[in-house]
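Other chains of the complex are left out, but the ones given are in their true place.
Per-chain numbering from 1; labels A and B assigned in written order.
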Amino acid sequence: MAGSSYGTLFTLTTFGESHGPAIGGVIEGFPVGFLVDFEAVQAELDRRKPGQSKLVTQRKESDKVQFLSGIFEGKTTGTPIGFIIPNEDQKSKDYTHLKDAYRPSHADFTYDIKYGHRDHTGGGRSSARETASRVVAGALAKQFLEAQGIKITAFVDQVGGIKLSESEIDNADFTVIEQNLVRCPNAKKASQMEQLVQEIKQKGDSIGGSIFCTVSGVPAGLGEPVFDKLHAELGKAMLSINAVKGFEIGSGFGSISMLGSAHNDEFMEGGKTKTNHSGGVQGGISNGMPIYFRTAFKPVATILTPQNSIDSSGNSVIVEGKGRHDACVVPRAVVIVEAMSAIVLLDFYLRQKAVNF
Amino acid sequence: MAGSSYGTLFTLTTFGESHGPAIGGVIEGFPVGFLVDFEAVQAELDRRKPGQSKLVTQRKESDKVQFLSGIFEGKTTGTPIGFIIPNEDQKSKDYTHLKDAYRPSHADFTYDIKYGHRDHTGGGRSSARETASRVVAGALAKQFLEAQGIKITAFVDQVGGIKLSESEIDNADFTVIEQNLVRCPNAKKASQMEQLVQEIKQKGDSIGGSIFCTVSGVPAGLGEPVFDKLHAELGKAMLSINAVKGFEIGSGFGSISMLGSAHNDEFMEGGKTKTNHSGGVQGGISNGMPIYFRTAFKPVATILTPQNSIDSSGNSVIVEGKGRHDACVVPRAVVIVEAMSAIVLLDFYLRQKAVNF
């Protein structure tokens, strides 16, 4: 109810902010008897964590997950999986100069109004650190889905004005994604993107980006009619990630200027469709074709140049970011997009099991 | 769980398909003691219903809502508001020629796979007729929100390639919206859009469009951290509307190519921001500035030209639409966008009452 839980049959509840001893979460509804690959979970956390490269924030958080329950002799037991990730690099002093000032386009102001107080030590629940808990749940969900033949792959397809063309997306080389700092599946564009992010970082500024996500192997039939359409839940999940401003599935905003005769996906023998403008979802339910969608991230709000703002008493102040921050969030957000996709898909997978038994 | 309910404290559950005697719904959590303007509810239904103009489908459904409970002597009682809208124009025969064929980009195929059977008499729950129930709940929510000073206005800002510029949106004349068939707040562009839709209709084809929605008077503090961010729920609500392929809030997809220094909304005295790239939502919580977002609709799948497809036995067939269908769905969808926005906002309004008491 208070917004920290997600899902229907497969659920994740997260807790924690940076000033406490740990963040963490509780996973319910994970299928029983699944042999967990703990290294793969940690590897996902490592993909998300700050300080991986010169492009992103240099905070050193080891981000080691500790599972507390729900797994016995390496296998899931069907009971809740509790886990924590200790906060090792709290340094709340970094933020004391911001104690009363509202940082532009951050959640300082809105949290203050909502709760009547404000956590000035790093953003509280609005901090992207919370997404580490999502990555843990998402990593488990991904493992299970992969065992069912469902494979999720996200990558950066745009940073600022540098964008993969449709054909570059079609010919994306997934093996390249982890070989460059921006997680782009096209080595040439990746190099341009890296250079752009470096330039902007040096100016103390930030830049937006976009993540493309594709899912293969999804059986037809996932998604629930009317409100809980598959792409509606995917959209909510993506929009719940920090800095996201937009979501589109399949033809997306491009469909606005298309004719129905060109947009409709004709069925071919075997139930596959000739085109896939639907993005793998028709009427809110997967049709067996690859699912693909795109998520827009704004330039992160923290920049190292002075900005006009007010403090909690309403006085004008100059706010100036300090410390270590990402100039572009999308490279790290790739793993969060994958995690949330996995959480949504596993939930619908289980919901369909309860329908079709 | 099965997807026909929406909301947390203010909830709507809908039921019904076109082959039965009625569709309808149950509203729970509507504030007690509110004097309902029944004519205004019916007026919203009339805005949504087919057959309003030469641009949209000519089915004659009177769409008269009957309230069955939860209102006593004109005022809400705090108990569930049940309502029905009788189906008067069932004509299921119209669809018998499609009994076994899967219409491209419809939900025929996916429903068949999901449930192991298919309702060929008009689309069942995937039919847009279900949205009439949303309009009833949304109309009630709108009335309550307006009494609190919260005003929702949606309009068509794009049909095919004809699009309002940013300045045309800023200077939108809301009084014009209901005076043209496409519900565009710019008379000149409206006329161009109408002509385009007419041309496409005559060809038996369809075209996409976009709806812009703005909400004024929303107090700061609405929305819940982490998963149930205000714009994440708005996104889900919009994406749950038939034919929607994309959603963006504030700067949306345009933010990808912006710098943080340009994108950040500096605070001014009084808590207002100089710009509003955030679209009225920061960290998932309303900041008191106008909320605005944009929803992309694909060209409707039903077209009157022959298309290749398969039937449920896997045989190749030619599908040819018949009857009365919209060439462009956005004019009628304006009221559904408003309704879903109202449902989402009233829910968050009540959730915040439970936090801040």
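Here are some notes:
In this section, contacts are C-beta pairs under 8 Å (C-beta built on N, C-alpha and C of every residue); 3 or more make two chains touch, one makes a residue touch a chain.
On a predicted model such as this, the values are computed, not experimentally measured, just so you know.
In this structure file the homo-oligomer totals 4 copies of one chain sequence, with 2 depicted.
In the analysis below, only the chains that are shown with their structure count from here on.
Averaged C-alpha coordinates give centres for chain A and chain B that are 26 Å from one another. In the complex of the two chains, the chain B residues touching chain A come out as 1-6, 8-9, 14, 102, 104-107, 109-111, 113-116, 125-126, 130, 158-161, 200, 205-210, 220-221, 223-229, 231-233, 235-240, 245-253, 255-261, 263-271, 273-274, 277-279, 282-288, 296-303, 305, 307-310, 314, 316, 351-352, 355-356.
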